[in-house]
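Quick one: the structure is below, questions incoming.
Complex shown without one protein chain; remaining protein chains in place.
Lettered A and B in written order, each chain numbered from 1.
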Amino acid sequence: MVFTAIVFFIAAIGAITGAFGVVLLRNPFYSVLALAVHLVSLAALFLLLRAEFVAAAQVIVYAGAVMVLYVFVVAYVGGGEQLASGGVLRVLGPLFALALAIELCIAMLGAGLKGVNSKGAPFVPGFGTPRSLGEQFLTKFLFPFEAASILLLVAAVGAVVLARRRRGLEPDEEFERQVHIPRPAWTGTMAEAGGLTMPAHAEERTYVEGEPVATPGSDRPDQEGGW
Amino acid sequence: MSATTFGWLVLACPLVGSILIGFGYARWPGRLAGWIATFAIALSFVFAVLTLIKLLGMSPDHRQLTSSLWNYDVSAGVDAKLEILVDPLSVFMILVVSGVSTLIHLYSVSYMTDDRGYSRYFSYLNYFVFSMLLLVLAGNFVLLIVGWAFVGAASYLLISFWYRRTTATRAGIKAFVINVVGDVGLVIATFIIFGHTGTVQFLPVFHSIHQHFAYNGAPIVVACLLLLVGAFAKSAQVPLHTWLPDAMEGPTPVSALIHAATMVTAGVYLIARMHVLFEWAPTAADVGAIGGCLTLVLAATVALVMTDIKRVIAYSTMSQIGYMIMGVCVGAYSAGLFHLMTHAFFKALLFMAAGSIIGAMSGDQSLEHMSGFRKALPFTFVMFIVGGLALSGMPPFSGWLSKDDIIGFLDHRGGGFEILGIVGYAGALLTGIYTFRMIFRAFFNEPCEEARELEHGHLHHADVPRNPMTGEEEDTDVGFPGPGHFIAEREMPMKVAMSALAVLAVIGGVVQIPGIDDAITRFLEPTFADSKYVHVEVSAGPAWLGLVIGALIAIAGVSIAYRIWVRQRGTSARLIERFHGAYVFLSHKWYFDEIIDFLIVRPTLWTGRLVATTLERGVIGGVVTDGTTSVVRAGSAAVRRAQTGFLRYYAALMIVCVFGVALYFLVSST
Partner (left out) sequence: MNIGWYLAVSAVIFCIGAGGVLVRRNPLVVLLCLELMLNAANLALVAFARMWGNEDGQVFALIVMVVAACEVTVGLGLVVAIYRRRLPIDVDELNELQG
């Protein structure tokens, strides 16, 4: 009993610290590492809740694969951020979160859920083992299982499509091509309605490395009528 | 086959002819379309004669027959049926219409040769004859209105037949608009009559007029006045007459058929058919008679100064119809219709002859350019003389008998109608003068250039085709009017048609010689049996007195014209100088065009422009359409502000809403 309590508190503190670290650390790389800590703590909590397989999956998939992916991307993209102006949400954001937290706690404590005050149902050996979860997946939850696999396929294809480089064109040219397709005048396209009619041959733009590309319309003042 | 079956066949022939020609319009070789059309109308005439024979075979009491093909009675209890009424009046009319139409079709076969719109012309002409026959055969108000409208449409199509001429299209529109005014009157009158009697069929209405309307009461007078509006618009009486002279823009056979013999007589037919109503509302009948009289005088005076030969004849038509309207409004039904018949003969003849001389002048219609065609166009000259004498009322031609039949009746009725009768005699004098002015100017004195050419056997062709009214050059590459100009001397169909009419104009009067026979009166008696004037007969003595006076006036008119235009040349120029004001007044046609333009056309155009700019653009465009869209646009712009594009604000919104929902569930569960 005491042992579980101690482990619980350590894991809980680890999780919460990790969470705070994700949110508060400047460097995104450090945030990723904080999240990894959080994930491992959460795995410990899962173990305490007798969810062995879920804990293992958490460590392998989440902390193992997903975080590694994150690390790669952060390394590629890099960059810290300037927190100069965040608008009013810098103050209001934490406030909203706090409000939500209080409300959830009230909900839990004041609602008087019966099972919440116990330690849970009597333990059945085999609860949470891969064997019983596998049985569940292949009988009762077959459809979600299959759907999830299709989802994975879709996501994989999507990621490849999103991030690939087309042959022969520089990405900025390709972008311009996508946006400034010459259309016949007065066909009533949205571009025309919003005042974006460009002549068939857009003026050549030279790009400087690292300079943000002017998106169409970003150099215009915001117009109310544009639609 | 009964009389009504023949009646339906009379209607069917021109309709089939029109459709047949219309569908094959580009394919009929040569003049085949013309022959088909003529044959269709001739067949219709044959059926009309058969109808007559069948009708005469019945006893006089049973000579009003109706036959219905289809019942439209589907709503509001209006008993509208596709029915025709075959009775002496309608048979009389279909005989006149189909007979004269046959001859005019025959004439047109050669007159319109080489015109690219040849088939179109004959399709329209057949359609017109069908509409006119429908009008006179209609057995109820609804079909009458249908026929009325069709006739107006056919008139429009044929007036602006050479539609590349602006003057022609404008004339067509003018005719149509004025006709529409008449249509409105007719329709509203029908409403009033239907409202009181509950039926639109003629015979039941006529039988029940006395119960439903008070004698000379407001409803019946208003209804009859509106019917008069319709009749006056169609028959070109004052003040709705301004379209007829302009309608001369159409080809000459069209003027002959529509604007002399048939369509313009539709008003006379209407009043004659509705005689029960008019006798029950004497006020309206008197108004009609005065209107007819006014027209008679106005038209005769204007015809004195017109220089376009077709317009002289058009005003003459207007004047003669004034006689007819006067006649049927005061109760001289058979006299009025007798004059209608004879007028159809000699007026169509005059128009055909005018077409011949216009052909000799290669399209020029002005009397000022014509002279001395006597030797060059002998046949046309004789036709003109016959038609002119008949028109002027010279014995023993038909016009003499018919015109004086009317005037005699007027004198017989006495009272105020005597004055109308005297005005009628004055009009007859003027008729003689202007008719023979036209003939003497065109055929006597020194031959003009074209006449001389023709004497040598060569038909003059103008170098440049010109619009007869404005003189401007025309583009004939469009194919019409055709390049050919035809004179009666050289074209057999024209000769045949004109000779037939000439014979009829001469002997047509024998059917109604006072004291000897009154075939028309007796024939029409079943229709007019319920008229209070049916037994009013002018006795032979006063009738012959009137005829003698009429003859003297005619001779006087011809001799005055002879003196002014043949004997003492230059008299007319001196007269114009002396009475210059009157001359200007008359040559502007009593300023009716200008008055109507000022009173009606300009305000209408102004209103139209106002509505177009202010109402249409300002109110409907600006307030309603643009207003609605700008409200929607403003609303959507306001809503669009929520879409800022900032991810964090969206997330904040979501968190707040989740908070709200959870709060709701929390509160509702406690």
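As a working rule, a residue touches a chain if its C-beta (ideal position, glycine included) is under 8 Å from a C-beta of that chain, and two chains touch if they have at least 3 such contacts.
The structure presented is a predicted model; accordingly, all values stated were derived computationally and were not measured.
Judged over the whole assembly, touch between the missing chain and the shown ones holds for A, B. Where chain B meets the chain that is not shown, the touching residues are 640, 643-648, 651-652, 655.
Residues of chain A that touch the chain left out of the display are 4-5, 8, 12, 15-16, 19-20, 22-23, 28, 31-32, 35, 38-39, 42, 45-46, 48-51, 53-54, 57-58, 61-62, 65-66, 69-70, 73-74, 76-77, 79-81, 83, 86-87, 89-90, 92-94, 96-98, 100-101, 104-105, 108-109, 115-124, 127-128, 132-133, 136-137, 141, 144-145, 148, 151-152, 154-156, 158-160, 162-163, 165, 171-172, 175, 207, 209-213, 215, 217-218, 227.
By definition in this document, only the chains that are shown with their structure count from here on.
A straight line joining the Cα centres of chain A and chain B is 88 Å long. Those residues of chain B whose C-beta lies close enough to touch chain A in the complex are 633, 636-637, 648-649, 652, 655-656, 658-659, 662-663, 666, 669-670. Contact residues on chain A toward chain B in their complex (touch as defined above): 87, 89, 92-93, 96-97, 99-100, 103-104, 106-107, 110-111, 224-225, 227.
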